[in-house]
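What you see is the complex with one protein chain gone and the rest in place.
Now for subunit A:
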Amino acid sequence: MTTHFFSDTAVLLGRSLRHIARSLDTIITTAIMPIGFMLLFVYVFGGAINSGSDSYVSYLLPGILIITIASGISYTAYRLFLDMKSGIFERFQSMPIARSSVLWAHVLTSLVANLVSLAVVVLVALLMGFRSGAGPAAWLAVVGILVLFTLALTWIAVIPGLTAKSVDGASAFSYPLIFLPFISSAFVPTATMPGPVRAFAEHQPVTSIVNAIRDLFSDQPVGADIWTALAWCVGILVVAYVFAVATYRRKIA
């Protein structure tokens, strides 16, 4: 780490934010699929789903936010892949800059882009009748969990971004992540699922994160879920970070 780490990261962050500002479609396509799911589940399937809650859109939103992040981070892999492919990555690496700032700039860009997409999705949910009694502290906690989850998934996305051989390969890894919320408490209560599915659903990261956010939104005490959620987020973040940095080291050796 050199003295220029922060200034180099800031310069490169400015670069990729400019990319996003010039291709707003990446924000829109990130938000469109989750919004589509939200419309589908609320207005088509929702009537037949007994979630045990008054407002299905409020029940659904936490899971939709997770899907938004899972689809948004594939753009990080995509952008990183393009930088690798175009040679600009090598150009940066051969310059007297803090080398890791190249990765950090992409990660922070992912965070900004995902927060914007999440805000768009929440706005649509508000139009569809989502209401929350959460106070500022609860909102802050929700944002905190979402930021941690975004960082964790983004560091996963860095790995295919660095190693993929094709654009498709760089973004395909996100499909299972997008699918994961379906086998969780995001759309229906896990109690309705058959044994093994239920066991999986109740012990995978999405359920605890969804439950924690749902409780925060509905102004309920969050209980143990928030600690499980935080443990998952931090755990995934640390493991993904270690693997991503190892991949990166191998790449620039």
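Rule of thumb we're sticking to: contacts are C-beta pairs under 8 Å (C-beta built on N, C-alpha and C of every residue); 3 or more make two chains touch, one makes a residue touch a chain; residues count from 1.
Here is the rule we use: contacts and distances are computed from a predicted model.
Entry comment: the absent subunit's protein name, as recorded by UniProt, is "ATP-binding cassette domain-containing protein", drawn from "ATP-binding cassette domain-containing protein", "Cytochrome B oxidoreductase", "Ring-hydroxylating dioxygenase subunit beta" or "Error-prone DNA polymerase". Within the set A:Ile35, A:Ile66 or A:Ile97, the residue that contacts the chain not displayed is A:Ile97.
The chain not shown here is touched by just one of A:Asn50, A:Ser86, A:Ser166 or A:Gln220, and that residue is A:Ser86. Those residues of subunit A that touch the chain absent from the view are 2, 4, 7-8, 11-12, 15, 18-19, 22-23, 86-88, 90-97, 252-253.
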